Structures are given as structure tokens and as C-alpha cells.
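Removed: one protein chain of the complex. Kept in place: all other protein chains.
Each chain carries a letter (A, B, C, D and E) given by its place in the written order, and its residues are counted from 1.
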Amino acid sequence: MKNGVQQFQVGDSIDAYVLIKQVKKGIASNGKPFLSLQLSDQTGEIDAKLWAISAEDEAVFRAGTIVHVQGDVQDFRGQRQLRIKSLRPATAMDHVRPEDFMPTAPRNKEDMLEEVHQYIFEMNNAKIQRLTRHLLKKHQQAFIMAPAATKNHHEYASGLIYHVVSMLHAAKSLAQLYPSLDTDLLYAGVILHDMAKVRELSGPMTTEYTLEGKLIGHIPLMVTEIDNAAKELSIEGEEVMVLQHMILSHHSKPEWGSPKPPLVKEAELLHLIDNIDARMNMLDRALERVEPGEFSERVFGLENRSFYHPSFTKSSADPT
Amino acid sequence: MKNGVQQFQVGDSIDAYVLIKQVKKGIASNGKPFLSLQLSDQTGEIDAKLWAISAEDEAVFRAGTIVHVQGDVQDFRGQRQLRIKSLRPATAMDHVRPEDFMPTAPRNKEDMLEEVHQYIFEMNNAKIQRLTRHLLKKHQQAFIMAPAATKNHHEYASGLIYHVVSMLHAAKSLAQLYPSLDTDLLYAGVILHDMAKVRELSGPMTTEYTLEGKLIGHIPLMVTEIDNAAKELSIEGEEVMVLQHMILSHHSKPEWGSPKPPLVKEAELLHLIDNIDARMNMLDRALERVEPGEFSERVFGLENRSFYHPSFTKSSADPT
Amino acid sequence: MKNGVQQFQVGDSIDAYVLIKQVKKGIASNGKPFLSLQLSDQTGEIDAKLWAISAEDEAVFRAGTIVHVQGDVQDFRGQRQLRIKSLRPATAMDHVRPEDFMPTAPRNKEDMLEEVHQYIFEMNNAKIQRLTRHLLKKHQQAFIMAPAATKNHHEYASGLIYHVVSMLHAAKSLAQLYPSLDTDLLYAGVILHDMAKVRELSGPMTTEYTLEGKLIGHIPLMVTEIDNAAKELSIEGEEVMVLQHMILSHHSKPEWGSPKPPLVKEAELLHLIDNIDARMNMLDRALERVEPGEFSERVFGLENRSFYHPSFTKSSADPT
Amino acid sequence: MKNGVQQFQVGDSIDAYVLIKQVKKGIASNGKPFLSLQLSDQTGEIDAKLWAISAEDEAVFRAGTIVHVQGDVQDFRGQRQLRIKSLRPATAMDHVRPEDFMPTAPRNKEDMLEEVHQYIFEMNNAKIQRLTRHLLKKHQQAFIMAPAATKNHHEYASGLIYHVVSMLHAAKSLAQLYPSLDTDLLYAGVILHDMAKVRELSGPMTTEYTLEGKLIGHIPLMVTEIDNAAKELSIEGEEVMVLQHMILSHHSKPEWGSPKPPLVKEAELLHLIDNIDARMNMLDRALERVEPGEFSERVFGLENRSFYHPSFTKSSADPT
Amino acid sequence: MKNGVQQFQVGDSIDAYVLIKQVKKGIASNGKPFLSLQLSDQTGEIDAKLWAISAEDEAVFRAGTIVHVQGDVQDFRGQRQLRIKSLRPATAMDHVRPEDFMPTAPRNKEDMLEEVHQYIFEMNNAKIQRLTRHLLKKHQQAFIMAPAATKNHHEYASGLIYHVVSMLHAAKSLAQLYPSLDTDLLYAGVILHDMAKVRELSGPMTTEYTLEGKLIGHIPLMVTEIDNAAKELSIEGEEVMVLQHMILSHHSKPEWGSPKPPLVKEAELLHLIDNIDARMNMLDRALERVEPGEFSERVFGLENRSFYHPSFTKSSADPT
Partner (left out) sequence: MKNGVQQFQVGDSIDAYVLIKQVKKGIASNGKPFLSLQLSDQTGEIDAKLWAISAEDEAVFRAGTIVHVQGDVQDFRGQRQLRIKSLRPATAMDHVRPEDFMPTAPRNKEDMLEEVHQYIFEMNNAKIQRLTRHLLKKHQQAFIMAPAATKNHHEYASGLIYHVVSMLHAAKSLAQLYPSLDTDLLYAGVILHDMAKVRELSGPMTTEYTLEGKLIGHIPLMVTEIDNAAKELSIEGEEVMVLQHMILSHHSKPEWGSPKPPLVKEAELLHLIDNIDARMNMLDRALERVEPGEFSERVFGLENRSFYHPSFTKSSADPT
């Protein structure tokens, strides 16, 4: 697949495999039902409408299905829309796999995992090192696949580990500027802070909150995970409690989900780095397709602001 | 001790054993240090000043010490103050015990414990019953001694179980009015909701927050306790998670310490009953000594309001 | 009418009398007007569309009209929708009455009124008793018919007295747990607190705010009503003012409509009981049709939360 | 009394009659009680300390007592303080009256009352005119003496009518700029908006909130007063309700004490004029003694701001 | 054009020139695009739909275009809608000018400018006078054309100067009531406070924020303008800084765009007068077409309130 959904231009005729990411049913004023589809591959998404559907269409074209689509790209209120001419579900004969259509982090997940292990390897405090390694090992399979969120930032496959690795690098840089920081504690906090998202969220495809995600949430889940790990490893001492505090306080304010504010220096910095990385990720994506001299769309996770791309800065789209 | 501190009147000459509840050191304008003491027994508290102290006085008269005091009760800005004539620490010869000077719940703690067991006994859901019984048994010794808070409401020995028993009775009454409620879940929530205060607070004497109280807090501590109990008892199923949710959400709003709001009917009611019992406790104590036709002092825990005792209602001081 | 609107299933063919509760006019993309109807009886509501209407249709099919309808029940975005095949307004020949189609409290209004009178009968304070009885007598006709609100909770015929009776029972139970309470004052507060809703709201059918409801509101209206009643009955004394205070403060906070917060113990409890009863009413209705293991729709009056029905609790739908 | 308290300079020897406005008792570190006195006359206030008092002193020197004082004016932390050399209560022989020592509005109260009557005289709407005249007549005695508040603005004898007259003039000016305004309604609103402060506050000397001031407040009290007046005068019609709404909404927001926001144009303007007049009054007094190029003390009623007196503007102290 | 858009009644057949104020493209359920047009002249606006458009239609019928339209006025959900029968862009042959279709202030802009100059002429402080005159002269052309805002109040051609003149009259009236005010400072503040809206907004037609309006805003822009003017005129002294402070603080609170609150008396009044004039303008327009006894639509700029037109007040529509 040389050209992806992101490259579709108004006027193009399309013949491609895509994933149905979302489906909503509507009823037109002529009384006939239709489907609003969001079609995607790893490069991006496009909207489409399937008019006058049958009950069978409704049963077949569900979120998570890969389809073969033919049609034309039109302009609708300034956005691209695909006018469908033919649509059928992919079969075994088509040799396509759902994971090839999932938006995914821009780096290889095994490489990133290797980097995380390297940070753990360099820790000096054995208790913190063992706890972190134990928990990473326990959740490793899900951890390298999970998104970091359902929306806003890093909401794609391997988004969680991509976010963690990026934060680890930022933590290392800042720890050189503020040398009183305990890097073992800081790195462990970074690695573990969102790890229970593997329990809070349903996984990289059509990500949703799980029942325990809704009723308990990733922060208390992780506090309990650390307690369990310490018991299994027979680790005692203040490290366990302070690590739990790092997790508990990393959203910084009660109204953002942290029952305790950061009361340890490394916990405060963990929150600040988390914030920077999430914001830089949202900003880069918001400005990706914005021409110099133009404003981006409003970004919900950034206080609904619309950002300006100055005419004189180098292109955001070409960060190399 | 026939007459307690509460009964001291301006003009009385006093000869009594009292507990030093709080001490603050000051320096007078003549350059000499003095101590501001808060003296108490089970009936109440009175302020006193010890002028021109020596270094030895400062070492001896500390919070938690029982002393023998002689002096006169004076009026100071509308409040009673004890003018100390002699003061010495009690010794083994005096046959006095600290616990006899602690403010304590108005009911016998063994009776209250028996009532809690009765509520557990009547539960139908075996998983909830076993979890609750296990956790009560584990913490029973501390649970029947602990205060419910460091200040505001039920902040005395056995205050926690007194609060729990009162809430159980309210829960039972309301469950009769709203029959769709699951009483097993509701009672278990009441019994466990503040149980980790035995870890959050230092105990009934000169109550303070512990380190894990400050860094983690009783809500996440209890969520982990329930997880541990379920593992020990090999209990699985939604009951465990929903009980954890009851604990997690019982402060109702993030800014009050609950990372999740109540999302189950019994969790919502648990919060409401907790609120009513705390407020009625604060109101009864605020109005205890207020004459009909007068206003109480301001009550911090009740939005700093000052409450009126109507002239026509029966005396708050005589609720029998 | 053996089976009501609530029992209509997708696939049923319907032939029934129903009340038009709401009407909205739309214009379809073919330029022709249509009506969106909400059809109801005492058991519930269903949506329907009437396409391509004439000016006469628009004049005839108004809110509050009873109609005879034939059609089929379809599924539309997960909700039932009635596809109308024929529709005509009911006439005298049909022998149907609007009040038979109004949602109504689940208890008989005369029985509830009798219970209120019983609470008044047992009062000891003659001034409070006479004021309460006088005001109940004055507004009795409207009081037993009125809804408690236009939406959110108890928003059906006789909802106000149903809410009051439920609160009286809760007040009685709690007064036994907190014996310092003055029950005369508390019961009078419960009975009168929302009584001026008979002036604030237009009545049980298609309930709206009246002009004095919008400009003055039920709280100041009731304060004036009590003043008038006291003058008519030549009652003087603090009871009058304290009762007015109970009404004035029962929303607890200025931003919820109370210019004074509760400054009397019984006023504080009145607010808390009002809150519990409203919340339990909303919760029971939100969870009525929610299967175990599922979440309810979002409930506006409960901070827009969606509630979970645990798989292990007894069915909410079967509270007997 | 040629020179008042306001004119006392550091270094002056004083021999004068003054009013004790406030008294607080303290206990010095030598164990002896003393009194902190606030001494005042119509021109201003000064602090003084009376050391080593007897029980008799405490009984005699109470708030509201006129005393004859001799002493020296000293500087204490940048503020004037009177060092008392002799102090005795005034007696009948001294021929002094408390009202001569009260801070009072800068205009004659009979003149101001005459102006209010003139505004009523010019009204065209007979219902509004009769209601306003009736209520003014009923409360006239207290109305011309009352302060407008206990603190912040117009908190002196006749402060209420001074505030009302000033607002009437502002209302008249603005009504010429915005001719769609109904001046009858606007003027009646101005005259009545704070009239129930004669019931809410205890009067011009040592002003405090009354019991009905605390439990009901001047806004609901006035709504009821208008209802009573309309009944006495047999006036019906929307004017009564709209006038009640003007009163009810004149604090504009629930959190400032208005259960309804202004929903009528004249009610909105009433609030805005009330605000302007209160703010100009506070500003003039805050800047009265501030030299050009200096900042005032912080003003609580103006969001705790400290205001600057530009070097180039004409002197605030000399507004003629 | 005897009758304007405002006078179009349901049932009328229309043949008129109008301005396209806004355009939005939609796609109907038959897949064909259409345009939603807002058509306007100086008297008001009306909505219209143009169905089944061609690509050429879309290119021609843009905001800012004057068109000749024929059609019928219909009722759609209680609002007038124009059913278009023919539509063509106006050409040079039609002899129509865009500015004749712009909503404009109700007074002649040259007259208003003359009044502003009169206020400047009467100033006594030469520095303030020269600064004000210089800045007015610099921006005069745009100043007399500019709207005061993009929406809410005075959002029409010459709205800015209309707002300023109205505020100058109010300032003059109030300065007579509060004589300590420095009128030079106050008038200069009124004239300059919003002057940089000529840079913040794009002009009277299809008003939008400019880039410097979005990134800097009219308040900091004007502070810099005053600095520049003082440099050009070689004016030094506190007047420059205090005038800058007047501009900086005229929104009163940081959350409304003022980094400093008013700290000078005239700055406080400037804010209050700005507020009154904006609110009276919004109220007059909201109530313009509201019949006695009816409520207005909700007004966004007035806390989303809906205002009542009392039955007894003179017609808002006839303020003469």
C-alpha cells in the first residue's frame, strides 16, 4: 500500500483496503437508514456515507472490520469525504490483517522496550530496580501494544511505551540540570506511572474503558499492583510507599484524578514531564498539516486552543 | 473524679489530675519564656499559662503527660483560663492512666463491635460477608480504639466505630424506604469505608497523620487492603471490585479525595449517609452548650457557619 | 389498556390511544415539513415522526392532544420509534381523558394526603401545627396534584406529595437516631418546603414555569405565604421566622437558590433529606431498565453520571 | 469641639470628649489585664490602650460610652495612638449626647427625605407611586437614620438615605441617555431596594445584624413587605410582582444573595447603579487622606485593592 | 428600498437586493449539496436555503456579495425563512453598494466625531489632551467606521464611536455626582479604551479578528500605541503611564483580559461605564421586538438570560 488514506486528494478515484474505525447509523428524511463510516489505515482517516442500507449491510459493516472500498474523494464543508461506489468486507482471500491498519507509534516497539530495559539496568537502588523490572515483566506483552489514552495524545498502538520512552529521555536531560534529583526514583515513576492503562483500557483496537477502568481507574489499580509486587518479592521499606505515592500523585491535582498532590521532588517532576510530553505530542499533531501563516483546528486537550504556525518558522511537517 | 474540666467555673479553686493535650512555647516581652498549655480530661479542655519556665519545665511538661495541677479559674476574653499555682507531673504513685483522660465515644466499644458483627452476620452474599469479616478481624483491635478524624467530627477514642454503628442504623432505616438497595453491599461499604484510618492516623492519643497517611491516604490504602483480602480468601468476582469502588468513591468528588465519583447506587447512598452522620455529630456538639436564643461558635467543618438555637425548641443539651 | 407504551417492542403492530406530550416541527431536505412527536401514556414514552404534514395537521396535532394511532415499532439508533400508519385526534366518542395518560406517582394521592395530616396531627407545638395545617388546607387541591419539578425527579402528577411523604418517613427514621432534633419543626419544614411549587409551576400537564415562578420563585413565594398565614392566624413568635428560615435555606447554597444557608439544625437536615430523596428517586428511575452488568444512560440531575448495575445485586426492576 | 479626632497629630496633648466605639480586653505578659479602645467622634477614630485595669474599669468603659479623655498622641507602627493619662465616663453634667459622636452622612437627612418624596411625586404609574409612598411612610423614621451597611460603604447614620438619593440622581442621568427605561419602576426600585435594612440591622449605633437579619435577610423581608403593602392598599397587577422582582434581583447573582438574576431591564440597571454608588463611596473614602503619588490602604469591599492617587490629578481631599 | 428585510412578513412575496452575510454549505440526504444563506440589509437578517447547487453557484454566492433575490417568506420553527425562487449576483448595472447594506449605528458618524473632539477640546491637562488628540487623528478614518465588537454589542459599522460617545455622556453625568473625579483622565480613557479595535478587528464588513488581534489583542496594542505617541510628542510624566493603566485595566479582571485591575479611581469608573453602556445596548436590542408580557430570546452577552417586558411599561420599541 504505497499511498495511504492520508494521501487521498479531492478528485482521486480510490480502490483500497481500509479499516472501519467507527460506524453510526442515521435515518434520512426519506425514511431510509444510512451508515456514517470512519475509514482508516495507519496513515489517517476519512469519512464516508453508505446510503440506503439493508439490515444485512448493518450487520456486516461494523467497527473493526476491514473492507475493500471503491469510490471518489469529494469536498464536504472543507473536509475530504469518500463517495462510496462499492464496498465489501475483506475475506481470508484478501490477505489483510487488522493490525496493519491500526495507527501505530512511529518507532519499533522492540527497540523502545530495549531502551526501557536499559534505564532499569542502570538503576542503583536494588529495591526500586527489582520492583520496576518485575512489573514490566508481568505486563510486558500488553505494555508494548497499549495506547496511552483513548483520545487526545498517544492514542495509537504502542503509544504508551512511546510516551514512556520519550519521558525517560526528557527525565535524563532535566536530571542533569537539577542534580539533586534521584534518577532511580524518577525513572521508575516514569516507567510505571501509566502501566495500569493495560488494565484500564481495552487494547489498541477501538480502545474503550474496561469495567475496572471505569470503577477503579489506572491510578488506584497501579498502587495495588505495586503492593502486590512488593509482597511477591518480599521487598519492604520506604521505596515501596514512595513509588506508590509517585503513581498516586502523577496527575497532580485531585480534580485531575490524583487523591494526593506530589509531596516528593521526583513526583513533582514526573508530573511536569508527563505534561510536557503530552502537550508536545498534541502540538506536533495539531500543527502537522497546518501551512505557515495558518491556524490549526481547536485542540481539545490543549484547553481548546487553535494554534498558529508562524510564516517564518521551519515547516512543522518536515521536522528532520 | 466527680467533677471534670468541663465543670470548672470562673472563681473555682482547682486541685486535679489533668492531661496536657497541647503545649506551645512563647517568649514574653521581658525576654522570659513561658508555656501555653491545653489541659484536658474526658469531659473537656481548659487553657492555662505557665510563666517564666526553666529549661527543665520545658522538658517535663510535654503533650501526653498527666499532671497534678492546683490553681484558680479566671475569665480571659470570655473564656475560662486556669491560673496555675502549682504543677507537677504525675508519677506511678498517683495511680492515673492516660486513657482515663482521653475523650471517648459515648458508648461502650465492645457493645458497638457486637452490633457491627450482627450486621455482618445477617448478610446473604457470602463473598461480601467473608471479605468484611476478614478485614474487621484483621484490624479489630485498632478499629475499636481509633478516632474517625483528627478534628471536626468523631475525633475521639472509639470515634470511628461509633460513626460506623450510627451509619449502619441510618443505612438500615433508609434501605426500608428505598427497597431496591442491596443491603449487603451497603453495610459492607459502611463498615469498611474508613477502616484504613487505623493506618492513616496515629491512634486515639494526640492523633496525627502517619507517613503513609500523608503519602497514600486511607482511601487507596483500603482499596489495596480489599485486594489483599480477596487474594488471601481466594475470592473472585465483581463483588471485590464493586466493594473497592464503594471505598474509592465515598468522598464523592475528586476535590474531596475520591478519584471516582459513586457509579453504583449503594455507593451514592454510602456517601450521603456518611455526610449526614458527620454533620449531625458536628451540629450536636456545636449546639451542646448554646442557650436557646443564642448562636453557636463558627463550625469549620460546616462551611464555617454559626448555628442558631431557637428559643422554642427543646434543649439540645438534654437530648434524652 | 392492558399493555402500555412502555411495553411496545420492536416489530409490534400498534393500535392505541396515546397523548402527544411534545411536538417539534422540522423541514426535510425535500422542502416538506414534518412533525417529531413524543407519544406517551402513564407507562412511558415513544418517539414518532409524521412526514409531509399539511397546515391542518400542524394545527390539530398539538401537545396535550390525545390521539388514536396505528403503526409499527421500529428500531432507530438503538431506540424504539413508532412508524405511523394512521393518526387522528380522539373525540368525545372515544371516551378517553387526558388525566388517564399523565405519568403519575405510584401511590394514591388521598392516602398520601392522609399520611401528611397524621404527621401534622402529632405535632406538639401549636403554632407550628396551626401554620402548617392552614397552609396545607389553603393549597390542598393543587398540592396533591402538583409535580415536584419540571424534570429530573418526581416530575409527574402528585410527584410533590409523593416526595413530601417519602421525606417525612426519612425524617422520622433519622430523628430517632439523632434525638436532639425538634420533629415539629422538621416535619413542618418537610411539608412546606416546596409547597409554593403549586404557584411556581403550571400544573401536572405539560408543566412550565409561571411568570411569578420565573420572576420570584417558589422559595420567596413561600416565605411570603408563611408571613400571610401568621398574620391571618394572629400567630406571633420565633416559630414563624424559623419556619421561614427553613424554607429559605432548604437549597443550602446561594448558587442553588437559597439566599441564606441553613443556620438551624433542623434546616440542615431538611436539606440533606431533600437531597437524599431526590437522588434515590433519580437513581431508581435511571436503573429501572438497566440489566445487571450494564451502565445506565447519563443522568443530568446526578452530575451527568452513568450508573452501573452490578451483576450480583438483586434486580432493580423488581424491588419487591 | 473645634478640632475632632481626625485632626489629632502626633505630639498633640489632647483634652476631649470621645465615644468608645469598640473595646477589647487583653492580658499582658505581666499577667495584668488591659483594654484596647477605639475612640471616635464624627470626624474619625483613634486607638488607645488602657493598661492595668481594674474590674470596675472593665464594667464602666464599654462600647457606646462617652468619655472624657486626656493624653498624648504618639506614633505606633505608622499609626496614631493615644497614650491615655486620664479617663472618666461623661455624666449628665457634661452635657454631651451619643448622637453627636456618631459618624453621619454629609447631608441633612430632612433635605434628603424631601428629595426622595419629590421623586415619588413625579411618578406617573399610580400603583407604583402608592406602594412606594406607603412603604416609605411606614418605615420613614428608621429609614432616615439607618446606615446602609455594617461596614465597607455608607456605614454611618443616614447612610442608607444618602445612598438612595445618590442613586436616584444617577438613575435620572442615565435614564436620559437610555430613554427606553421606565423611570417609575427604576426610581421605586432604588427607593425600596435596601429599605428592609431597617429590619436587618440594629440601627446607626454599634450596628449589628438582628436575628431576622441573620435568618431571613433584607431581600426576602422586603419582598414580603411589598406583598403586605399591596394587600393593605388593595393593589393588584403585575407592578407588585415586578417590584418584588426588582428587590429580589438587585444583588444580581445568587452567590451575592439574589435568588433570581435581573430579568427586567430596570432591574439590571438598578443593580449597576447600586454597584457604582457603593464603589464610588468606597473609593472616595479610601483616597480621602492619600497624598498624590501615594497608594491607599487595601479596601476590602473593592477586591482588596490598594488605589493610587496620581500626582497630577486634583486633590481627592478637596473635591469642591 | 422602502421596506427592509426586518419588515418581511410570512406570506410576503419578495423582490429585493440583499447582502449575503454568511454562507454555509451542506449536503442533503439525496447526496446533493445546498447553501444555507444569511441575507441582510441595514434593517436586519433573514435565513434562506439554496437547494441543489452547482459548483458555479458555490463560487458566486459568497459572503459579502450583493444579490438580487425573489421568493416567498415562510415560517420555519417559529422563524421567518425565505424560499428562494430566483437568485443572481448584482452587477454594476444594478447600482448598489455594499455599504448600503451594512448595519450601521443609528447616528451620523461625522456628528459623533465632532462630539468627541468637543470633549477633547474642553480638557485642561495639556499632556492628556495632546495624546488623545494625536491618537484620534492617527486612527480617525478607521475609528469612525469600526464596529465595537464582532458580536454581542455595538457590532455594526460606526459601533465603536457610537459606544464611545454614549460612554462620554454617561461619564459627564456621573462626574457631576462624584466631583472628585478627574474628567480629563476619565474622558481620555473613554476615547482611547477600545481604539485599538481598529487593529484588532478587520473592519465593519464581515468582521473578523486580525492576526495581531488574535496574538496580541487590542489592550496591549493600545498600551504600545500610547507609548509611541508620547515618544513622538516628547511627552513625559505620569500622565502617560496612568493613561496606559486606564487602557490596561478597563476589562477589570485578568480572566476578562486585563492583566492589572483598575488601581486608579477613574480607571474603576471607566470599567463600570463601559459595562453599563454595553449592557444597555444589548438590553435595548434584545427587547426591541418583544411584546409586553413576553420574554426575549436568551442573550449570550448577558449571562444567557431571557428578559421580560412587563405589560405595564411603555413600549421598548417606541422609546421616543
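Note that a residue touches a chain if its C-beta (ideal position, glycine included) is under 8 Å from a C-beta of that chain, and two chains touch if they have at least 3 such contacts.
The structure presented is a predicted model; accordingly, all values stated were derived computationally and were not measured.
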item	value
Displayed partners of the chain not shown (whole complex)	A, B, D, E
Which residue of A:Y17, A:F76, A:Y209 or A:F307 touches the chain not shown here	A:F307
Contact residue for the chain not shown (choose from A:D100, A:E208 or A:D284)	A:D284
Missing-chain contacts mapped onto chain A	125, 166, 169-170, 173-174, 176-180, 182, 185, 237-239, 242, 261-266, 268-269, 272, 275-276, 279-280, 283-284, 287, 295, 302-303, 305-308, 310-314, 316, 319-320
For chain B, the residues touching the chain missing from this view	24-27, 29-31, 211, 214-215
Contact footprint on chain D, counting only the chain that is left out	28-30, 34, 51, 76-77, 83, 295, 308
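Assume only the chains that are shown with their structure count from here on.
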item	value
Mutual neighbours - chains that touch chain B and chain E alike	A, C, D
Same vs different contact residues, chain C with chain D, by half of numbers used	same
Duplicate of the C-E contact set - from A-C, B-C or C-D, the pair where over half of the pairs recur	A-C
Chain A and chain B: spacing of chain centres that average the CA atoms, whole Å	46
Residue list for chain E, restricted to those that touch at least two other chains	29-30, 295, 308
All chain pairs that touch each other	A-B, A-C, A-E, B-C, B-D, C-D, C-E, D-E
